[in-house]
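Encoded as structure tokens, the structure appears first; notes follow it.
Removed from the display is one protein chain of the complex; every other protein chain stays in position.
Take a look at chain A:
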Amino acid sequence: MRGFLLNRLSQSLVLLLIVSVIGFVVLNLIPGGPLAQFGLDPSMTQDDLNRLKEQLGLNRPLWMQYLDWAWRLVQGDWGHSFRDGAPVLDVIGRHLVATLLLMGSSTVIAIAIGTWIGIRGATHRYSVFDYLATVGAMVALSIPTFWFGLVGIYVFSLRLGWLPAGNMYTIGDGSALNYLHHLIMPSIVLALVHVAIWSRYMRTATLDVISQEFVKTARAKGLSERRILMKHVVGNALLPMITLAGMQLPSVLTGALVTETVFTWPGMGRLFLDSLGYSDYPVVMGLLMFSAILVVLCNLIADIVVAIIDPRIRLS
């Protein structure tokens, strides 16, 4: 176990190093840069722009900028945003809560409904339900999220007036009920795609388990279908789902760009888009490293959990 962990950790560090170098170089190769936002301002002279460039340390060679950034990162200093001067970790932290709320609720909805649809589809293969679930999943996966979002806003906000058109809460009303009211539409819209993904994976995994010998044995022993499903099938079918959850967990923390924009949700996805638009290098690099670390960590955790649950897998 220890050897496995050390091995995985060292691999992860190399991976993070590669990600950081590629990210840094690519970001700095994009023409424009953080001062492009002043391009149309007649009051800023070339001298002013050069002075700002120097003050931000952008006139140094790229390798020097990278080493400086990486050295600070190792020491826990993720730098300061070019836009508002706040520490990068603070900037990420401010948006993390909003993202956790939205992505957390949509993930819970997606897992609960998606798992149920998947199992029912597998156990009632080629039934009307199964066909409907398949078609529904295809539709949800094919239509862009922003379309669902805009239709939802049109129907439920502008026409019926049941749900708010966007925002995380009504300014001036910070009650939990108000947050919940605002959470309904974006989390359902966002969950649609994930329900489709989960149901398809779960259906396949369940079918896989149903055809296994031990299920036939259980059936031969005369156990009820319900008991076989609950005790033998679901538990085993959920195992590959842990890996899937491990892969999806980083996205729960890094946000959903489109949904957050349509519903004016101040989360991580929108932060990424905004920071990229302003070439706010420290924040973009911070977000990149944050999600890279999450991917590495979540995969590691998923592997460990699967190994613990499934004795067939040995960590060594």
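Operating definition for what follows: contacts are C-beta pairs under 8 Å (C-beta built on N, C-alpha and C of every residue); 3 or more make two chains touch, one makes a residue touch a chain; residues count from 1.
Everything below uses one rule, namely that contacts and distances are computed from a predicted model.
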{"item": "Missing subunit (named according to UniProt) among the choices \"Oligopeptide-binding protein oppA\", \"2-iminoacetate synthase\", \"Protein-arginine kinase\" or \"MoxR-like ATPase\"", "value": "\"Oligopeptide-binding protein oppA\""}
{"item": "Residue of A:Ala165, A:Ile184 or A:Ile197 in touch with the missing chain, whole complex considered", "value": "A:Ala165"}
{"item": "Those residues of chain A which, in the complete complex, touch the missing chain", "value": "30-33, 35-49, 51-52, 55-56, 80-81, 83-86, 91, 94-95, 98, 150, 153, 157-158, 164-168, 171-172, 261-262, 264, 266-267, 270-271, 273-274, 276-279"}
